[in-house]
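All protein chains but one are shown at their positions in the complex.
Chain nomenclature is as follows: A, B and C, assigned in order of appearance, with residue numbering initiated at 1 for each chain independently.
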Amino acid sequence: MAGNSFGTLFNLTTFGESHGPAVGGVIDGCPSGLEVNFNAIQHELNRRRPGQSAIVTQRKEPDEVQFLSGIFEGKTTGAPIGFMVQNTNQKSGDYDHIKDAYRPSHADYTYDKKYGFRDYRGGGRSSARETISRVVAGAIAKQILPGITINAFVSSVGDIFIDKPYQALDFSLIESNDVRCPDSTTAEKMEAYIKEIRKQGDTVGGTVTCVIKGVPVGLGEPAFDKLHAELGKAMLSINAVKGFEYGSGFCGAKMKGSEHNDLFNTDGTTKSNLSGGIQGGISNGMDIYFRVAFKPVATIMQEQETIDKQGNIVKMQGRGRHDPCVVPRAVPIVEAMAAIVLADFYLINKSYTK
Amino acid sequence: MAGNSFGTLFNLTTFGESHGPAVGGVIDGCPSGLEVNFNAIQHELNRRRPGQSAIVTQRKEPDEVQFLSGIFEGKTTGAPIGFMVQNTNQKSGDYDHIKDAYRPSHADYTYDKKYGFRDYRGGGRSSARETISRVVAGAIAKQILPGITINAFVSSVGDIFIDKPYQALDFSLIESNDVRCPDSTTAEKMEAYIKEIRKQGDTVGGTVTCVIKGVPVGLGEPAFDKLHAELGKAMLSINAVKGFEYGSGFCGAKMKGSEHNDLFNTDGTTKSNLSGGIQGGISNGMDIYFRVAFKPVATIMQEQETIDKQGNIVKMQGRGRHDPCVVPRAVPIVEAMAAIVLADFYLINKSYTK
Amino acid sequence: MAGNSFGTLFNLTTFGESHGPAVGGVIDGCPSGLEVNFNAIQHELNRRRPGQSAIVTQRKEPDEVQFLSGIFEGKTTGAPIGFMVQNTNQKSGDYDHIKDAYRPSHADYTYDKKYGFRDYRGGGRSSARETISRVVAGAIAKQILPGITINAFVSSVGDIFIDKPYQALDFSLIESNDVRCPDSTTAEKMEAYIKEIRKQGDTVGGTVTCVIKGVPVGLGEPAFDKLHAELGKAMLSINAVKGFEYGSGFCGAKMKGSEHNDLFNTDGTTKSNLSGGIQGGISNGMDIYFRVAFKPVATIMQEQETIDKQGNIVKMQGRGRHDPCVVPRAVPIVEAMAAIVLADFYLINKSYTK
Partner (left out) sequence: MAGNSFGTLFNLTTFGESHGPAVGGVIDGCPSGLEVNFNAIQHELNRRRPGQSAIVTQRKEPDEVQFLSGIFEGKTTGAPIGFMVQNTNQKSGDYDHIKDAYRPSHADYTYDKKYGFRDYRGGGRSSARETISRVVAGAIAKQILPGITINAFVSSVGDIFIDKPYQALDFSLIESNDVRCPDSTTAEKMEAYIKEIRKQGDTVGGTVTCVIKGVPVGLGEPAFDKLHAELGKAMLSINAVKGFEYGSGFCGAKMKGSEHNDLFNTDGTTKSNLSGGIQGGISNGMDIYFRVAFKPVATIMQEQETIDKQGNIVKMQGRGRHDPCVVPRAVPIVEAMAAIVLADFYLINKSYTK
């Protein structure tokens, strides 16, 4: 395996390049008998889809998923679920300028060196279109997690951030604006900033925060496969991610034990939750929350100098359709990966308990 | 598997509890013919060992590793390397007070709920003694990585941090002070602060930065098993870790693309390195660097209220031997896990190339 | 994972049901830069395809493979190779009679009990159409194995068997008759027998022998993943297989050590080869050969009594298109699985050697 599979019992394998015939995947290990909510799956794909608003890329594709196996009369059969989304709106001509040149801070150079050559059209395998398959699998994973809700939202764009704890936010507002920020004042600022950045032909980074409620006590394995370690790997495997922290995160590293410890209530819940819902790698029943850092999109509409395969300096300017800020569209991807991780641990945990 | 194994081709399985007969592990997949440098392994164990200085726990154990297999006449044979370190200095009586009570922000509660009961002595499996096995495997992994150097150091303790880029530091000074900080002025402040914290019966968090030089282009797999995703998982699997960032990390999320992009030199190296040596999940030959956040040790020498199994409120105060600040001893563990990740990708990469 | 993946480095995941939209798979870990011989792949699919001769099922489907990813300008890119073959000639109506009834010696009963219900059309996931994906992957695996030739053939049908050692056979004759038996006299007898069996509305079992030449010394891992153990698992995972033996096999169990030992020539080859080319789980450079037993197809055109879901006795007679003898079509599947196993060990072995 070359790293295109994720999960032990609930396992996703993805395939597909940006400008090939299709992207897709296989979900192996989905329990049988689940009445599949297809609308919910398409809803998640629509959230991820480009071209939805003025602040994201204008590549418009329907991104309709086609299931090839594993579902019969609307229910999962226990067989592997093969699926694909056809690539219909490729403008490969947009990419001729990078056929021989390496875009700065893209995977062009490393792919060429690792594999000897690359499918350069639209980034090929390194394109964020690969995340379509994650969103499909995540939408199914959500459906097997009883009573668990997963909400991600944009918590910062550039220097603009939500200045409130997540408990003060109304998650029903996440989808009320293009930037997917549940705090409307902050959302407006973010949106204005992204538009300005776009005008400059530039891009900007941001963070996504994710809050998971209703996780039963006991998910996660204590040594290498700690719940937060798998969540971290899952998030870091999303394109453009530079960091992951959960609970108190990097702030926790500045604190004292006497401040940081979460004292117990008599029912086993805790008075505070700097732990982020996980102790020793195992969920403790409190909210799980974490934050993911995304770098600015590397493709900018400004001229940059770079090199070609022969090491010659060439000038390059972004073409094609690109997001000025990736975080709004990253929200459903973060949720999807979280759902996949939880579904996997949920199944593993069932196997060990009576 | 319940998460006690790590790695695809260079694979470590660990076992052992703090107060059981031994901790140890099995390394499967170490190439044959390696002349094992046993001193280097013991040296790493000594760095991790408690009782080395005034600022760490005083539990003194020789932590001598005993190899049980896989090495013949000083060389690896290609067979699995079984090893163990006996637990010789347990004071299990120190832990009677937690037999029925749950220490705040420890794994006591989650283990009890997940497994039905727990080996409470010294934290059992959740003890940081488990990391001994990682240090052994990491020390061997280092020996199969040609021309790669891995240096971790303490970059912050509480609010005190090194105010310089890593390029300005002299890594040969890391071991020159108890806190493992290569900037001696900062190290002194850290040390003073830790001693003060200890006097208060309190603990404090910190961060470890790791810099890896000499990594060839091409390590890492592009989708789920991105090089930084595996590094992130590896770090997050270390006890007490709350966050991981590489390259520009969380700061990168505030930047613009025009600032963040690493422009190429004609030889394929880059002028800046905000990418942290990884593009699209694959090493690009530049320095890899990342930062790991550790929370303050949960066991404090102050009285805290907590609950017992029956949900009764009980008072508790830390006993036994505990670190006021875990980061100095975490340094060799961070290096070990980085070495294991790199060794694994190094072997995987060999299999695909001509 | 629920067992739909095979292989460590060269990994195949399959999906698809007999009467769903498509069968297909994902190959993860195929090295980059391979010029894909598409004709060779289609050739193998044609060998497996039904409707080729008077002695196999008359279901006629073109079985054309469509590649969805991982290949660019005719060469593998190192990205996962997604592929599918559409199901075009389903006659699902043929299967209404088994919707509620369990065919004897089929998987109907066990699927229903394990999963709660099943896709009954054409056997659903348990159909031999699943092997299409194996044949595609095997045809690619063959292309990455330098200098290795894999030849399988029908060595027995019912009581009729080839009465010669494989060394006396001309493998170029395998495809010269419908039964895929390289000994023409025996082939004629087999063919006549299969036609007779078909007239009776009955079916018959048989064996396939496989000979692999040119395997370098060193493939296979010595403990659980012995080369012959993986070959055995691969063969036993093919529908209808009841047994596997390699080298001297079950006959070897009757022999004395003084008869069975393969004495060395001075160049490391052996004078005899009762070992079947494998010592201690590792290839020794001699021919690898093994034999696979297939039971008679369970669907017969005679009336049988069976039960329905409620436990009522019902009468049933095979309908649809079925093989009177499965072994001729099993030949390319056996070769495919052998190629996948060898490709995997070939890549693993590369990772450990200098």
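One rule holds for everything that comes next: a contact is a pair of C-beta atoms (placed from the backbone, for glycine too) under 8 Å apart; a residue touches a chain by one contact, two chains touch by 3 or more.
Here the structure is a predicted model, which is why all the values come from computation and not from measurement.
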**Q.** Identified contact with the non-displayed chain, of C:102, C:120 or C:153
**A.** C:102
Q) From the list C:212, C:282, C:331 or C:347, which touches the chain that is not on show? A) C:282
(Q) Considering the complete complex, identify which of B:69, B:149, B:269 or B:312 is in touch with the unshown chain. (A) B:69
Q | Missing-partner contacts on chain A, residue numbers | A | 8-9, 29, 31-33, 78-80, 222-223, 347-348, 350-354
Q.
Considering the whole complex, not just the chains shown, which residues of chain B touch the missing one?
A. 1-5, 7-9, 11, 13-17, 20-26, 28-29, 32-33, 66-70, 72, 75, 77-82, 84, 111, 114-119, 124-125
Q. If you put the missing chain back, which residues of chain C would it touch?
A. 1-6, 8, 14, 102, 104-107, 109-111, 113-114, 125-126, 130, 156, 158-159, 197, 200, 202-207, 217-218, 221-226, 228-230, 232-234, 236-237, 239, 242-250, 252-268, 270, 274-276, 278-284, 293-300, 302, 304-307, 311-313, 348-349, 352
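Methods note: only the chains that are shown with their structure count from here on.
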Q. How much rotation, in degrees rounded to the nearest 5, is required to superimpose chain B onto chain C on the basis of Cα coordinates?
A. 180
Q: Report same or different for the chain A and chain C interface, where same means the shared residue numbers exceed half of all residue numbers found there.
A: same
Q. Can you give the whole-Å distance between the Cα centres of chain A and chain B?
A. 26
Q.
Suppose each chain is reduced to the average of its Cα coordinates; what separation in Å results between chain B and chain C?
A. 46
Q) Whole-Å distance, chain A centre to chain C centre, using C-alpha means? A) 39
Q: Send over the residues of chain B in touch with two or more other chains.
A: 8, 222-223, 348, 352
